[in-house]
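All protein chains but one are shown in place.
On to chain A.
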Amino acid sequence: MSDEKRIDAETGTETTGHQWDGIEELNTPLPRWWLWTFYATTVWGVIYTILFPAWPMISGATAGALGWSSRGEVAAEIERVDLSRADLMESLVTVDLGVLDRNEDLHRFAVQAGRSVFAANCSQCHGAGAAGVQAAGYPNLLDDDWLWGGTIRDIATTVRHGIRNEDDPDARWSQMPAFGEFWTDDEIAATVEHVRALGGLEHDPDLAVVGAELFYDNCASCHGDEGTGDREIGAPNLTDAIWLYGGDREALDRTIRHARFGVMPPWGARLGEAQVRAVAAYVHGLGGGEEEAMIGDEVEAGPDVPDASFPASAEETPREAGEPPVAPVAD
């Protein structure tokens, strides 16, 4: 590399004086418009930092003359969505839950909203997939077995007031006695065998006969003579294949000896009616939901079905049935 500048004969341009293996570098001038573009972008950069949040300060950054913020933008977007969904929201709060699924849009809206509500509030106990936790007695919401009823209306009531809590006077309530306090171990073991027999599980028939008598005297008032349970008081059906706390001898022994006392907080005040109904619609649609029995001409001339629908503008029309582009937001 030599540092000898000279004028290149072919082009008449000065060289930079640098050369590599005989290849010399021309000092070709940059176009002037490039320079002006550079100045223009610089000026634009300065203006931009004045208009928008930019300069870091000790706490935070300059706010920018336009007052723009990404938070504000999100808030405005949420507000826009809320506004566009206002009548759906209102219909959801007022609709008779027995006919919710007759308005497809409204039902879809409720289910989608409920998905978010569930993920944020319910999944901690019932699991993200709503399969519950048997060891802790959190019911599986996917199956067709319901302690307190499986219509949207029933589920909404459960969500609104909760179960066996002191906070809501309307909470669903019942309590099983702890039979360990007045039964002997043998009596408990015999009842376990009878309950297993009721559920169609392998059992000791001799003991079960003894247990059956105990069952009629002590348990049938709630669980029914056949052990089919009673939804009015949340007494589980003992004849089906689903065991809230487990159907093995150890779990049944614990249940009878110490009783169980599953608690669910009331959500009505915390979530508001719309979200309560939304989450009920969501849970109802997980595979086990029950239809409300309609009587006589109620089927025809049932309660009013609101005609709220998704906003029709192109941006907001869900092209994918079942998936609105913007899920309603929990507040």
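Odds and ends about this structure:
The rule is short, and it goes like this: a contact is a pair of C-beta atoms (placed from the backbone, for glycine too) under 8 Å apart; a residue touches a chain by one contact, two chains touch by 3 or more; residues count from 1.
In the analysis below, contacts and distances are computed from a predicted model.
The listed choices are "ABC transporter permease", "Acetoin:2,6-dichlorophenolindophenol oxidoreductase subunit alpha", "DNA-binding transcriptional regulator, Lrp family" or "Cytochrome c oxidase accessory protein FixG"; the UniProt protein name belonging to the chain that is not shown reads "Cytochrome c oxidase accessory protein FixG". Here the missing chain is touched by one residue of A:31, A:169 or A:205, and it is A:31. Among A:242, A:259 or A:305, the one in contact with the hidden chain is A:242. When the full complex is taken into account, the listed residue touching the unshown chain is A:131, out of A:54, A:78, A:131 or A:220. Considering A:53, A:224, A:268 or A:285, the position touching the chain not shown turns out to be A:285 (whole complex).
Although one chain is hidden here, its contacts on chain A can still be listed: residues 9-10, 14, 27, 29-35, 101, 107, 127-129, 131, 140, 142-145, 200, 237, 240-242, 285, 287-288, 314-315, 317, 319-323.
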